[in-house]
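One chain of protein is taken out of this complex; the other chains stay put.
Letters A and B name the chains as they come in the text, with residue numbers starting at 1 for each one.
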Amino acid sequence: MQKQVRAWLEDGKVDVFLAYKMDCGHPLPHAFTRERIDETEDLVTGPARYSLEKFATQIAARHPEKKIGLLARDCTQRALNVLAVWNQLPAEQVEPLPVNCCPSALKPHADCTYLEAPATGEVKIQCGQDPRQSIEAVDAQEGPERFARWMYEFQKCIKCYGCRNICPVCFCKDCSLEHPDLIGTGNLPPDIPIFHLVRAVHMAGRCIDCGLCEDACPAEIPLRLLYGKVNAIVKDLFDYDTGASDALSPFSILGDKPTLTPAPLLAVSQE
Amino acid sequence: MAGLAAAFGSGAMTNSYDDLETAGCFFVIGSNTTACHPLIARRIYRAKERGAKLIVADPRGIQLSSMADLAVNHRLGSDVALLNGMMHCILRNGWEARDYIDSRTEGFAELEAAVADYPPERVQAITGVAVRDIEAMADLYANHGPSALLYAMGITQHTTGVDNVKSCCNLALLCGYVGAAGGGVNPLRGQNNVQGACDMGGLPNVFTGYQPVTVPENVEKFSQAWGRPLSDKPGLTITDMVGAMLDGRLRALYVIGENPKLSDPDWNHLHHALKKLDLLIVQDLFLSETAQIADVILPAAAVAEKDGTFTSSERRCARIHKAVEPVGQALSDWEIISRLSTAMGYPMEYAGPSDIFDEMASLTPKSYAGMSYERLGLDGLQWPCPDSDHPGTPILHTQSCARGLGKFHAIAYQDPAEMPDQEYPYFLTTGRMFAHYHTGTMTRISPHLDAEQRRGYVSIHPADASKLDIADGDLLVLASRRGEMEAPARVNANVQPGCLFMPIHFGENPANVLTNAEAYDPLAKIPEFKVSAVRVAKAPEARP
Partner (left out) sequence: MTLKFVPSICSYCGTGCGVLFQVMDGQLVGTLPMKTHPVNQGKLCIKGWNLHEHITSELRLKHPLLNTFGRMTKVGWDDAIGFAADRLKTIVAEHGPDSVGVLVSAKITNEENYLAQKFARAAVGTNNVDHCARL
């Protein structure tokens, strides 16, 4: 891995390579460059995970001429597809170096997060949504119960905007979550469930299920499950697998009648 | 601080965040945790979802209340009565930790006698909390232990602040939770390095590590180390300084990184005092309200522009690293202080913060002596860390308290200094909101934080609003015995009827025009920020 990155930098395949480097026992994101090529000897691939693709997008916005290499887990690869579809990061500007991550025969456990996945508390199983559930299990809940369970989760929100800030595919200049006419300001919890549903709608055809948002949520709201549901609907309606390829999103060419109906939302939240 | 030190011998959070998650029950009083310490609230969420109980006592409805097993709104300033009532119930039911009380505490008989006067019926009359709820609180706290008690400025910013804290300590000692994992008495610090400022001797009566200036050996040690004879006479607290400025005893003030004009409880009073100074030096990031009236203004470097350490609420001393050069000609505070000192004829020459840290650690044997930049790494260390092999201390007082035995204090309830009356019929309390910090100098210029709340406001209960014909957004005039100010109304049911709330961050609606500087805790000198009596009406222009 280190050798590969070194070679890429040396022969100019990439100008910068995004990976991790240990600092006092903490893996921190690091941009490796030709100028300090010896640092590649300290390159590590994890275990912590930052949004490297987001950093790549930020570099590309400033330096369209630079070639950017990065460690790419499966979800990173999906994010790169979506970022290319939405014209945020041209595919030819990035050079992903695959790392094995999602479950496989060799590696049965997903190491999405550096933390031991804690057992879900019994109270959360009683009142909230267990993040380990399948989407089908959530669908199987009675409407009012499902709504109450989601509202239990949402009312813990401390409006940190971390879910949006960390998300590789949240790149809008003016974010609807900060639009005072849409979502009231200055309150905790924020207007619920609107705050969370606005974001959920935006993730249709966009969220690549990397889990960074859930990982960054101080309130431990099972956001991945919520956006997973939204994208299951997208799959149902449009047969579109978000991030699986660079095929255009069903929402990227909205006609005069937007195809995004409120129906999917209602199915998730209120009956 | 003073209260904690009197009870246990050390004025800091007894437990740490990781350890909080092991609590069987949380008792959160006077802390709007999700807004002011969100990442500590997260620990409460996690423990709660695992099955821990949660009791919330706050004069306002707060976000945590909606998750609580029991949430009560006690009347402003009635904390001591509420806590005494809980202890009364615990003793009446025999839920106290007898063995612990016998072996590790003193003063129990006095406490028992004092709380005997607080049967729940009487406490209900004082606090407005139902007898049934007081009993239930006592039950949850005593019988689902270990219970962690968390408090913030809602407990300390009162004339009875020290009494409030001592009462919290009494409760925790009574159930044997001090020194226990998942228990303890945990003050949450409002500003990032309050703990550090106190640890470093930023107090008139102690050197670093709380070594009193009145102990001759300490004065001797520091005089030697610093090469100057030092004074053994305790200095003035900030509250006394204001008085000394007014009568001319204090002529010059050097203010570093603070904006007392907005954080002091009485704006008019302080404004006069500062105006009387011969010399006011302010060193800050911004031209704050205080800097605007200074004679000399020194631009300081911000957090990403310098190296150093901060000490958090859980006594964790951790490193900050320089990421960028300071803006303009700004310099790190340590460089400015060194230059000024050298110009005053007392040379300070340090190669960098690491040298200063080592000098400090060598003079602070019990708490910081074992720390160095190298050992701190990125995780930091929790004091006490007395020698270089010591791993740091996540939980204080595990074997015995720092002062030996934990001390009970018999505390009687006292009304706040100012109660509503005919002329000023409303209670006013102050606090923070989630997107802003302290006097707002740092947060209000931050576009994303400013967007959350641009202006000050006054929260008023819908019942009071309709009585006074006030609608959401109307401009109100508030008046107290000290001054008058305007702010727009925000009608919401989180405040109790008869009670108003204002955030403290907004200089153009300075809440401290109204609050009470004359009234402060006699020991801790923390002013009564949380309770004052006001009257309120729609602003005249707003009338049709």
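One rule holds in what follows: a residue touches a chain if its C-beta (ideal position, glycine included) is under 8 Å from a C-beta of that chain, and two chains touch if they have at least 3 such contacts.
Quick caveat: nothing in here was measured; it's all calculated off a predicted structure.
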Seminar exercise, completed: Touching the hidden chain, out of B:R122, B:K322 or B:R403, is B:K322
Exercise. Taking the entire complex into account, which one of B:A302, B:A410, B:A479 or B:A537 touches the absent chain?
Worked result: B:A302
Problem set entry | Touching the absent chain when the full complex is considered, from B:C25, B:L253 or B:A369 | B:L253
Problem set entry | Selected residue (touches chain absent from view) among B:L331, B:C401 or B:V458 | B:L331
Seminar exercise, completed: Where chain A meets the chain that is not shown, the residues are 15-16, 23, 25-31, 33, 48-50, 55, 58-59, 62-63, 66, 114-115, 158-162, 165-166, 215-218
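Definition applied: only the chains that are shown with their structure count from here on.
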Seminar exercise, completed: Rounded to the nearest Å, the gap separating the Cα centres of chain A and chain B is 38
Problem set entry | Interfacial residue positions of chain A with respect to chain B in the complex | 23-26, 118, 120-124, 128, 155-156, 158-161, 178, 180, 185-186, 188-189, 218-220
For this session: Please name which positions on chain B make contact with chain A in the complex.
Result: 34-35, 38-39, 41-42, 45-46, 48-51, 63, 66-67, 377-379, 433-435, 448, 451-453
